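Removed: one protein chain of the complex. Kept in place: all other protein chains.
And then chain A:
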């Protein structure tokens, strides 16, 4: 990917979203155990982690669907932790949920209109719809079709497009590769990158597919059991032994020509 070289945002850009010691619970279960991270303006920041690491909880807490027990979500200079989801959207953070979650019986176009629910600038909304259609031409073709009848990849495109309709400064992208073929994953991530560069949408990307995530991202965090255990620039994370072993599945040949049983993680 030579896209990496063009106008890559600087590491010294100021953070647009900062999360400080966030703790969230599902009933008695502590899902976030003091997470801190920051997302710099114009970057794609990825959070990697296995099932149940707390990635989705983190997203839900930022977008206001879940309330944190402790900690802050600093955005635009003030704490938005615990705000209602509609105020968070109005402030410019939109959450594209995992598993697509479109409105199945509404048409594609109505789904996009709902993405712009918080906006009242009709003319700009119409222009943005054309912008979404230019990134995802298939949605234009299917605009009158019920969203539930789209294929998985098209629904994911619709979910991203619907998120864009809110004109977000920050997009929380939860697991866009889930259940998609490798080819579609590539296509969608290429568009995500373009949206980031061309529409200046800062992205916080949660992924299990570490390879595609690190290819597209500028900076990355690794999350395990509700904690951040590692962070660094995406290129550096890709080089890291631990990431290679546990997230990229790279196996090192040992001297005897067979694989060791299991390596210990260095962060525990």
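By our rule, a contact is a pair of C-beta atoms (placed from the backbone, for glycine too) under 8 Å apart; a residue touches a chain by one contact, two chains touch by 3 or more; residues count from 1.
Methods note: contacts and distances are computed from a predicted model.
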- If you had to name the missing chain as UniProt does, which of "2-oxoglutarate ferredoxin oxidoreductase subunit beta", "Ubiquinone biosynthesis protein UbiU", "Branched-chain amino acid ABC transporter permease" or "Glutamyl-tRNA reductase" would it be? "Branched-chain amino acid ABC transporter permease"
- Message: Among A:34, A:85 or A:232, exactly one should touch the missing chain; which is it?
- Response: A:85
- Item | Identified contact with the non-displayed chain, of A:52, A:76, A:104 or A:182 | A:104
- Message: So one chain is hidden, and I want to know which residue out of A:40, A:95, A:129 or A:142 touches that hidden chain in the complete assembly.
- Response: A:95
- Given the full complex, what residues of chain A touch the hidden partner chain? 63, 65, 84-86, 88-90, 94-97, 99, 101-106, 110-111, 113-115, 117-118, 148, 162, 166
